[in-house]
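All protein chains of the complex are present and in place, except for one that has been dropped.
And now, chain A:
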Amino acid sequence: MSQLDILMVVLRVAFGAFIPICFIAIGVWMERRGAGFIQDRLGPNRCNIFGFRAGGLVQNLADGVKLIFKEDMIAGHIQHKFYFVLAPVLVFFTALVSFAVIPFADTLILGGKSYIMQTVPLDIGILWFLACTGFAVYGIILAGWSSHNKYGILGGLRSAAQVIAYEIPMGLAIVSLLVVYGTVNLSEIARFQGQLLFGFIPMWGVILQPLGVVIFIVAAFAETNRTPFDFAEGESEIVAGFHIEYSSMKFGMFFLGEYVAMFVSSAIIVTLFFGGYQIPWLATETMVAYAQPIAIVLMLLLPVITYYFTNWIRKNNVSHYNRQNDPLVREANVYIKICWILAAAVELILLTLVVINPSADGVRIFVVLLQMASFLLKATIMCFVYVWVRWTLPRFRYDQLQKLGWQILLPMSLVNIFITSAVVVALS
């Protein structure tokens, strides 16, 4: 292995480990500010470090510090302490490792060698994701059971029954997708979606499998225990369910695990149905061929976007009443300076990497960075859909949930498999 190989391995593993963890902060922030936005209030925006509030992101830091320094106790009646401690760890790590197979850019070719841009280049792809979600159930069951508490057991039972029930329509939706794509490898699935249907529609899963996308997204919401399917928590009836006995960072692990699961399932939805890292109408080879024009367009667009973004900051980051020497304006000025410095740095990188002296490797890296940005943008939008649904729909009743799973989604996904197979056979 050359030094470049080792560097690429380190970079990919770092991406796979840190991006989901970074998205915890973004997810929690988006959840709170999104809730505020949808309920017509502000959301957390008071926490600050030397007056810098970062739009409410500092609140996450404060919550993290609070969780870490709370008393970490295990109630005296709990007999199976090992399982009690193991459960949150299982929930968190199964969510984290299931991100490992998701491709975040097309294969990078550096100096004649190709690097698959997945954390672990596993060819079973989607099956690994299914295996990991299967293991997440253990964490919930063990948490509910070892808590030795009525509410805990009820929450664990509900959640386990729900996850097991919704694994079936999810698996069947994946089957019909696999019929279309003809592979289980997520890299190949993402590459397949770079093609064009009839020459002008991007061949995304959402267009090829309109029924499958509905089934899969509903099942994914149920798998991550998010509203409208969050009976496992059910504050009003079973007071937080399976994590009722947990405190401090052990509760924190459940909390973080929920957001990692949300991000990973957004990433899976994006990879399977919304083209993964693909930018519509710009396949990898097209981008490599037209790297210079694309870079120049980006360089022209970036100052415009930064201008409007900084104006938006200046307009919104002020006190709502008259204050002398408004500290919020001072804060906004710093943010605006940072924005312009970042924009200038990106311009400089684009200029040196692609425009002035384009080398084959530089162009490839540029394309991969663009695709990573596209992937992360899509995943963020999908995370916002999760937040959006959570603060728009009320919680279902439990029998409604099981009815939806077994009587509507299951037959629908079976019909979908038959229709898809018939169409694929007829076309081939």
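The rule is short, and it goes like this: a contact is a pair of C-beta atoms (placed from the backbone, for glycine too) under 8 Å apart; a residue touches a chain by one contact, two chains touch by 3 or more; residues count from 1.
Basically, contacts and distances are computed from a predicted model.
Missing chain, UniProt protein name: "NADH-quinone oxidoreductase subunit J", from among "Biotin synthase", "NADH-quinone oxidoreductase subunit J", "Transglutaminase-like enzyme, putative cysteine protease" or "Branched-chain amino acid ABC transporter permease". Of A:Leu42, A:Ala75, A:Ile164 or A:Ala344, it is A:Ile164 that touches the chain left out of the display. Set against the missing chain, the residues A:Gly134, A:Pro303 or A:Pro411 yield one that touches it, A:Gly134.
Taking the complete complex into account, A:Val184 is the one of A:Ile19, A:Val58 or A:Val184 that touches the chain left out. Interface residues of chain A facing the missing partner chain: 79-80, 83, 122-124, 127-128, 130-131, 133-135, 137-138, 141-142, 144-145, 153, 156-157, 160-161, 164, 167, 184.
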